[in-house]
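I'd like to ask some things about the structure below.
With one protein chain withheld, the remaining protein chains of the complex are depicted in position.
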Amino acid sequence: MNDNKKNTENSITNCPHCNHKLSSWEQVLLSVDRFLMCRNCWYRITYEDEAEKKETKKTRKERKSGKK
Amino acid sequence: MNILESQWVEHGYGKRFQGFQNLMRQRIRDVLLVSSLYDLYLFEEDGRLYELIRNEYQGLHLSHSPEITRVSSAHEALTLLEEEKKFDLVITTLHTEDMHPVKFAQAVREKNGSLPIVLLSFDNRELNNILIRYDTSVFDKIFIWQGDYRLIIGIIKFLEDKLNVEHDTKIAGVQSIIVIEDNIRFYSSFLPIIYTETLNQSKRLISEGINLSHKYLRMRARPKILLCQTFDEAWEYFEKYKEYILGIISDIDFMKSGKQNARAGIEFAKEVKKRVFDIPILLQSTNPENEKEANQVGASFLYKESPILLNELRQFMVQYFSFGDFIFRLEDGTETGRASDLLTLEEQLRVIPEESIKYHAERNHFSNWLKARTEFWLADKLRPRKVTEYESIDELRNYLIYSLQEYRRIRQRGLITDFKKDTYDPKNGFARIGGGSLGGKARGLSFLNILINNYGISDKFEGVRIDVPPAVVLGTDIFDQFLDENNLRDFALKCTDDSEIKKRFLNAKKFPEEAIGDLIAFLDLVNEPLSVRSSSLLEDSQYHPFAGVYETYMIPNNNENPFLRLYELINTIKLVYASTFYKNAKDYIKITTYRLEEEKMAVIIQKMVGSEHGNRFYPDFSGVAKTYNFYPIPPLKPNDGIVLLALGLGKMVVEGGKSVRFCPKYPKHLIQFHSTKEALSTNQQQFYALDLETKQEKNKIIQEEFTKLFDISEAEKDGTLKYAGSTYSPENDRIYDGLSYEGIRLVTFSPVLKHKLFPLAQILDLLLDMGSWGMGTPVEIEFAVNMTPKDSNLKQFAVLQMRPLVISQEIEALKIDDVEKEKVLCKSSGVMGNGIIKNIYDIVYVDYNKFDRGKSKEVAAEVSHFNSKLTENNIPYLLIGVGRWGTMDPWLGIPVTWSQIAGARTIIEAGMKDFYVSPSQGSHFFQNLTSFMIGYFTVNEENENNFLDWNWILEQKCEEEKNYVKHIRLNKPLIIKMNAHNNCGIIVKQQE
Partner (left out) sequence: MSSIVNDIIATVKQKDPAQPEFLQAVTEVVESLVLVLERHPEYRSYKILERIIEPERVIMFRVPWADDQGEIHVNRGFRIEMNSAIGPYKGGLRFHPSVNLGILKFLAFEQVFKNSLTTLPMGGGKGGSDFDPKGKSDNEVMRFCQSFMNELYRHIGPNCDIPAGDIGVGAREIGYLFGHYKKLRNEFTGVLTGKGLNWGGSLIRPEATGYGAVYFAAEMLSTRGETLEGKTCIVSGSGNVAQFATEKILHLGGKPVTLSDSNGYIYDEAGIDAEKLAYVKQLKNIKRGRIKEYADKYKGAQYFVIDPQAEYNPLWNHKADCAFPSATQNEINAKDAQNLINNGVYVVSEGANMPTTIEGVNILLDNKILYGPGKAANAGGVSVSGLEMTQNSMRLNWTREEVDNRLQIIMKSIHNACLTAAERFGTPGNYVNGANIAGFLKVADAMIDQGIV
């Protein structure tokens, strides 16, 4: 059930390194500042890199389904 | 991704978007001047050089004026450079005592490779001599002193520009002017002129409602001057910064590819025009015949010997460098309108003919004009749009207007600007009246405002708008003026009678004029109920939050007579001022390290949140949220936070009335409603609202209190109970969510907390996190919600205050391990509460050996007896017992009511031998525990972390004993330490 938040498909909800869940404020920080230190493993998450990864995954899927 | 696509954070609150602060990072601050004393004398004129420079700096709104250190010999200079290494620039004259300036420069270069060195000559002849005979390429530039002290400034700015141009252009797209001139005398006199002109123009343009500090910052984005001597140097700059070149001012006769070229300037202009057709170019020459050719290549011309050179230069800059008004034209040059600032630009855009818009948009005139005003974000927003991207010119027009409006809105939000009637937006403005400080509360609010706006929190939740209600703040200067004009200061500081203080303040005849005018204007714009709150200087402290010390008032502000509205408001402000000196405040300040004389009061006048229901005004619900919960019940952890929520005005919560407690991370885990009995007894039955009927009448006693209590049934009539209500059915002994059943209404907020009517828990979770991130400490936030605001279809979540939570410093110092076991009376890992208690000499305990569960009722009665005895004499005590305190089931523990043990400052609950007693209590008792901040230790099984020294207790001589309960008085107090972070605590005996 939707939780009333505006859904951004590209929003990053977990640390890509250790999968620690990011709190809603940390997600905001990440999307505005474009980078965030994961408090669990100290990995430096960069927004652009992650967004790109999601994009490439998507386009790959689209290409696959498109080709069929 | 283009940086400029996202919002600009001007103040550095976002980690990376330093905005203007990141510009001009490399600075010339310390100048080493090597010259003879006489040279210096020449410089100093009548000793006013420094002063002049400083004035110039300040006048031009440049922030750092440089320090000049003079030495007379090259050796001295070299030594200083070696030893101090702090200089950013070396200026040397031709009169260096002991070494030839060129040799000196070479020596400097060797040791300090990139340190700029400039040669300053006083005499043309001398200079020529040097130029011919020596290789002066070691100098970054050579200048001739012609008596204008502004040359120094020019030199410094020129070098700073050179150092920063690459970075600033990349980061913000700061523009540059290329100046090509090889004649040293000419550019020595010319450069300061260009600089001053540029700086003055820039300063003039940064005007709109921006704080003083921002003006300084924006000056850093002024156009840079790139001074070149040759075609190649200039071309290199041009190629690199093409799109950011504001214009070119150039000589015509200078070196190209190593050879002197009498038409170099013309060729340069031609090449430039080929690539970017509309860069303004000004060519100068001592030969007036060059004018025709200059015009042919599309450049303007300036005759160097013209007596009005400066004026013509200025005109050129104003016209072509967009320093002047934006002149709307048609293709053929006819003027169709003018705009001098963003506001008039927006107005003009609405009426200008389409052809004009097309003409300017195609040539990026809007961008350039905006950039000259350092409005980079706007410039960039408007720049890349090609006219062809739009379906119609009208669409383009609307887009331009919309961008300007949006920009204005964004900029206004999050900043406290000076209150001006025409620019104040009654929907979301936050402005100040009068100077001085804004006080702690206002600062907190403003900070919140900035965070909310800069991080896009406002519309993060669908259907909801999160904001700080619009307000104006009266600065502390108004307070000072008021006190001084009415001679109240001494009296107020000394008087100890609150009613006398109130009377004198209310009767004070004078009120600062400047404020009255602004208040009238404000009241003209805002006709809704207002809250008038204290915001004192000392309130900002993290250790003494002053919560509840000063007064807050709410006024209906709805009298038909505007004079009476003003009267009501001013009187309320006076009341707030008066409360600064009431006994409550005086007592509080005594405990802090501050002095009352230091205290000053700013006043926040803010629109109240809520809706009108008949003659009542109140928000649908409101409350307080804290990041830290001192008494968490598992699975809740202290850092999960806690919220207290009530229907109606938040006064109910803040004054400790009945409310719903929940944790924003677990909104469905509601401890109050697990049993119908608990639910009924802890239920909120009344709510606070502003009474709109009572009107202030002139010359009658000032009405102070406009808030009233109403029964919950009134909320049902108003239709507001539906967000909060559940129904209790006595026949079924069950609570049903919603109001469709018949029965007793309960305020449970289940529609909001359980059935997602409003994302309260998520919003609070986010804001609490944001608040504590921003303030660096746990915070407390006051909020109010209006589900049906008058002029919007978005629900409103308003943040009313944010302040740091007081957490005892002693937490850090708490070391539980350091005490020898013999000294420990009790140790526990299941402790609720926080801090240190050092004043307990008395212990009331239930004898472990004699305790018989069958007799727990008698035990309760005996405990009650001791409690009364001790509380009558105001003696706090430690209460120790077996089993659960406050349970009504005699098999589970000791059935006392709260009042029977209310005098205890700390309670120990020792385990029954045969079963585990969890730390949770019947929640009514528990709520009292938490609201009275009683420490609570549970010792269930004995191990190294949980221990109670019964033997020692039993050995002590009794002050009085009954059958099961005894009272001991110690001659040295116990030390009780509790650490809420890890729920550990210890009680130490000091007795021998």
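Order as written gives the chain letters A and B; numbering starts at 1 within each chain.
Here, a contact is a pair of C-beta atoms (placed from the backbone, for glycine too) under 8 Å apart; a residue touches a chain by one contact, two chains touch by 3 or more.
Note that the structure is a prediction, hence the values are computed from the model and not measured.
Touch, as defined at the top, links the missing chain to these shown chains in the whole complex: B.
Of the options B:Lys86, B:Lys503, B:Lys668 or B:Lys717, the residue whose C-beta touches the omitted chain is B:Lys668.
Contact with the chain not shown here comes from a single listed residue; of B:His100, B:Arg363, B:Lys503 or B:Lys857, that residue is B:Lys857. Contact with the undisplayed chain is limited, among B:Lys240, B:Lys754 or B:Lys823, to B:Lys754. Only one of the listed residues, B:Ser681, B:Thr694 or B:Ser792, touches the absent chain: B:Ser681.
For chain B, the list of residues touching the undisplayed chain reads 633, 635-636, 666, 668-671, 674-676, 680-681, 683, 685, 730-735, 744, 754, 853-854, 857, 861, 864-865, 868, 889-892, 897, 914-918, 920, 923.
Note that in this section only the chains that are shown with their structure count from here on.
Listing the residues of chain A that touch chain B in their complex gives 1, 3-6, 23-26, 28-29, 32-35, 48. Considering their complex, residues 1, 6-7, 14-17, 454-457, 459-464, 756, 759, 762, 765-766, 769-770, 773 of chain B touch chain A.
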